[in-house]
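Let me give you the structure first, and then I'll get to my questions.
Yeah, one chain of the complex is gone here, protein chain that is, but the others are all in their spots.
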Amino acid sequence: MLWGILALIALAAFFGLLLGLAAIVFKVESSPVVEQIDALLPQTQCGQCSFAGCRPYAEAIAAGEAPINLCPPGGEKTVQALADLLDVDVLPLEEDEVLEGPVVAVIIEDTCIGCTLCIQACPVDAIVGAAKQMHTVIESECTGCELCVAPCPVDCIEMIPVKKTISNWRWPEPQYDVNNEQAANIFTTIEKVLAESTHP
Amino acid sequence: MFVAQSSPFLKPALSVSKMMLVVTLALIPGIITSTWVFGFGVLVNIVLAIIFALGFEALMLYLRKRPIKVYLNDKSALLTAVLLGLALPPLAPWWLTLVGIFFAIVIAKHLYGGLGYNPFNPAMAAYAILLISFPAEMTTLWPSPSMLAGHESVNFLQTLNFQLFNQLPPSVTLDAISYATPLDVVRTSVINGLASISEIEETGKTFGMLGGLGTEWVNLAFLAGGLFLLKKGVIQWHIPLSLLATLGFFSLLFGSFELDSNPSPLFQLFSGATMLGAFFIATDPVTAATTPKGRIIYGAGIGLLIYIIRTWGGYPDAIAFSVLIMNMCVPMLDYYTQPRVYGHNDRDQQP
Amino acid sequence: MSVSQQLQGIWPFPGGIKLDGKKSLSCQTVINHAELPRELEIPLSQHIGHPAEAVVKVGDSVKKGQLIGHAKGFVSAPVHASSSGIVTAIEERLVPHPSGLPALCVIIDTDGYDHWYDCTALIAKNDAEHNGLNALSAEQITGKVAEAGIVGLGGALYPSAAKLQTARKKDSDTLIINAAECEPYITCDDALMRNRPEEIILGILLIKKVVGAERCLIGIEDNKPEAWQALLDTIQGYQRASHEHDKQSIEIIQVPTRYPAGGEKQLIQVLTGREVPSQGLPMDIGIICHNITTAAAVYQAVYRGEPLVSRIVTITGGAIKKPQNMEVAIGTSIREVLDQAGWHKERVDKIIMGGPMMGFALPSIDVPVTKATNCILVSEPGELPTPPPAMPCIRCARCADSCPMSLLPQQMYWYAKARELEKVQDYNIFDCIECGCCSYSCPSNIPLVQYFRYAKNEIWDDERERNKANLARERHEFRQERLEKAKKAKQEAARLRKEKLAKKKAEDKKNAAAAKDGGSKSDNKPASSHADLIAEAIARSKAKKAQQQALKKNTENLTEAQQKQVNEANERRKKS
Partner (left out) sequence: MSEYFLLLISTIFVNNFVLVKFLGLCPFMGSSRKLEVAAGMALATTFVLTLSSASSYLANQYILIPLDIEYLRTITFILVIAAVVNFTEMVVHKTSPMLYQVLGMFLPLITTNCAVLGVALLNVQTGYNFFESIIFGFGAAVGFSMVMVLFASIRERLASADVPEIFQGAPIALITAGLMSIAFLGFTGLDKGLH
């Protein structure tokens, strides 16, 4: 009995020592998981997740303080990517309304009074202009976060969908198969092709 | 927005349904020969299997809310049923077929999403399950072949009566009409050292001209059907050739040391379900490897496993297990045998 | 690969499919000329790269061959008026594109005179025979090609001048002329070769001179013996007339008819045994490839000075009364072309621009013929039937067996369907040439090519979004930093002010004490408080400046385009 106890204690002590030493020899800095999460977020800095931008949200996810489904601009794709990264279950996106494609802010130039309030609200400096001068949204920089809409005192900012052109047109995913025969009606009819078109 | 059918607009007349039908048709010589050799039980098995298979298929499609007509028409269930019907012992009771088809269609096929998604060959999965669950029924119910000296047989109605109601005519015993398959004899006697090949040969009950007595004819018929499929371009040569070559090679290699305790390569090739397996089961597109190199390895793997299990393993014929084991390897094979893509160096390839 | 093929200089390519050519339908010797339409609708973007910029205004009168849109950037091509008339509009119109979306077009009301603009040739045709070709410099030829708005007429639509210049820099040793025309139905190249072999050969010599290639191979499918003979006769005739060292410089090789032998990569493989590296260009292996029609266009530009204002179009299909090849002015409405060729309107099933393997269904027939329009295929019911709904993939790998790039379409499809885009990329989706062999051979009728187009688009979109997100992150971080700085500056200013205040108080106290002490220097106090006020004001204005600096900064660091946008906006504001 005594030997048993002693032997176990000795073994435990030996392994404890070994692990302790290993902990010192093989010490590793913490993994940059926040960076990885941040890289998956869409960087709209819109704050719809209730955090002040994408990085704070990433930090909150990494710390386990926030669920992964708070990012409407990222959509299902981001939730999926986060779930893959963190190996957790996919949660349905928490959002009130589904966005129809990407949007950008546009300032109605006649109405703008040049108050600079929207400039201060823009998280990515996509609005240019100075006090008492008209402001303009740089379209290529705008993330569509809508943060500039509320502060405008004269309601001169509108969110408009990005225009569909030949250069940003994409082949749609094929839908028509034996399990979904109704999708056949997405095919255009020859009557439409032959019809005299009125120029747009 | 305008959504049009994407190119190409040309389509050949080939379809899944047609492919399955051609494969089924190519089985007919084998079915006829099997019936000639083993009696009407073969036909009863196949017919029962087809009825059960279409029933289960329709039921599953209904439960899964899929278009029943289209999928029944793809004839994959038909093919599975015919293959399982051919693999079962010809005197198998009806419930054996029922259980087998249930496993094949419901478990091995539809739980995975039906046509195209099953990783395991449904017919072979069912066969393996039956072999494990009902070993007696699966091994003892082989009728003696019509060419066996002193062959006794039962007519169609008697066969049906036995398979459906387990009743034989009073004058006939089961032992009198059944026999041990050549592969079974070789495994239990030769490999366990109870008898040598020449001793068995003297009995005249096991060996025919090429392979096992009776089964050699069936194998020849399946070989003919397989060659027809190759000619039609429905299957590719890789899998059958590598399978048969590997099986032949290893039986030659090991057989040449001790001729009297190892059956000849021809016996291996023309006994049991070798040809059926090589041309009709291993080539099942859904569960086989898809790259050229992968197909060759897949076929070779099955051939090797058949030889190993037949020679050293616990089962006389090994098509089902070999196919299932190689089915498991298919995703890996497909991944590691990707062909060199145009414009890529060899080192660009996937590991 | 048989030895005899090797000796002829033909290598095989994997996969591919045998197709019923259906070429005899439209294959005749004559090339008809389409009538000039009342209205021309000329898209400003008929090429890869930046759209051309209109240089005419509504109301301008233009002549045939006059520049109406100039090239914008290196990879771009100019657009010319294809007949004389008056510009009535520059607006968005439907163009031949699978999306059915409109694009900017110049609309010309033709006057029927078809007057040519002043076009000067670089060299007269009979000069060439007297070796006048040597008098031309490569720069002259390239300049003329660029001016003429010539683009890759085999379907790539890449501006030819840009390609020639790059090839010249890269020292290409082999020029390959693609005359394979492997798509069923299409015979426009065939007709061109039979009718104008001389133009083609002279055009090829021009291209060869520019790129400095030692040898030139013309690859032609062996189902076009007449065209082959015509070209061969011309080459031999030319070689008899020319100098000794020029002999053997153009070789014409018949390649077995198998789709897609006319794919650029496949033709290079068949003729040279070399493979274009993945994501690379033929130039990377010393090869430049041009289409036979492009060569003819180069001839017209150099020898006649004519820009690319028309092209040969195959009008074919079961619903066309007299399938034929037609030379059509660019900008002519397809409806008019069909009307001229004659068609059974009630029998039409599909209208496809291009061939049945790689073309696309037209969204409307009120779209213009462009530089890309090689064929208009009007099928009757049953000719090109819409396939039944797709069944699940049974992994039969027929697609992989028929893929000329040795890809594994079944795997790419599997992952594209599951939207596992990284996996799709692992299977080299970007090597897919969208030839359609896989879809053609699929027994399940799966629209594989569309899946791959979709997956490619998704991957591009993802990449663009990622880039945009990175940019947004950078800008956001920059802004945070700036705000931080501004805050610090404010705090610093406040601290300074406080210090000043404290100092002043101390001084006040001192002064008060001094005043108490002295009592005579009573005028000291207002003076010192005055100085303090000034210091305070300075500090305040400093703080304000810092704040303003912070605000101003967002208008700094702008790109040129953004600055332009700002300026434009300010101008608009001034006007209003």
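The letters A, B and C name the chains in turn, as written, and every chain counts its residues from 1.
Keep this in mind: a contact is a pair of C-beta atoms (placed from the backbone, for glycine too) under 8 Å apart; a residue touches a chain by one contact, two chains touch by 3 or more.
None of these values were measured; they are calculated from a predicted model.
Here is the thing to keep in mind: the chain we left out touches A, B, C in the whole complex. Of the listed positions C:Val30, C:Ala418, C:Ala506 or C:Ala537, the one in contact with the omitted chain in the full complex is C:Ala418.
Considering B:Gly204, B:Gly233 or B:Pro331, the position touching the chain not shown turns out to be B:Pro331 (whole complex).
Set against the missing chain, the residues B:Ile132, B:Leu157 or B:Leu174 yield one that touches it, B:Ile132.
The omitted chain makes contact with just one of the residues A:Leu11, A:Ala52 or A:Val162: A:Leu11.
Considering the whole complex, the residue from B:Leu111, B:Leu164, B:Leu194 or B:Leu253 that touches the absent chain is B:Leu111. Where chain B meets the omitted chain, the residues involved are 63-64, 107-108, 110-114, 117, 119-120, 125, 128-129, 132, 191, 305, 308-309, 311-315, 318, 320-322, 324-325, 327-329, 331-332, 335. One chain of the complex is left out; on chain A, the residues touching it are 3-4, 7-8, 11-12, 15, 18-19, 22-23, 25-28, 31, 87, 179. Considering the complete assembly, chain C touches the hidden chain via residues 392, 414-415, 417-418, 420.
Throughout what follows, only the chains that are shown with their structure count from here on.
Chain contacts in this assembly form a complete graph, since each chain touches every other chain. Among the remaining chains, B is positioned farthest from chain C, on the basis of C-alpha centroids. More C-beta pairs touch across one of B-C and A-B than the other; that pair is B-C.
We define each chain's centre as the mean of its Cα atoms; on that basis chain A and chain B are separated by 52 Å.
Looking at chain C, residues 98-101, 350, 361, 363, 386, 388-389, 391-392, 447, 450, 453 sit in touch with two or more other chains.
Chain B has residues 1-2, 4-6, 70 in contact with two or more other chains.
Those residues of chain A whose C-beta lies close enough to touch chain C in the complex are 38, 41-45, 53-55, 109-110, 116, 119, 123-131, 133-136, 138, 140-141, 143, 164-166, 169-174, 176-178, 180-181, 184, 187-188, 190, 192-197, 199-200.
Against chain A, the residues of chain B that register as touching in their complex are 1-6, 66-67, 70-71. By the touch criterion given at the top, residues 164, 171-172, 174, 178-179, 181, 186-188 of chain A touch chain B in their complex.
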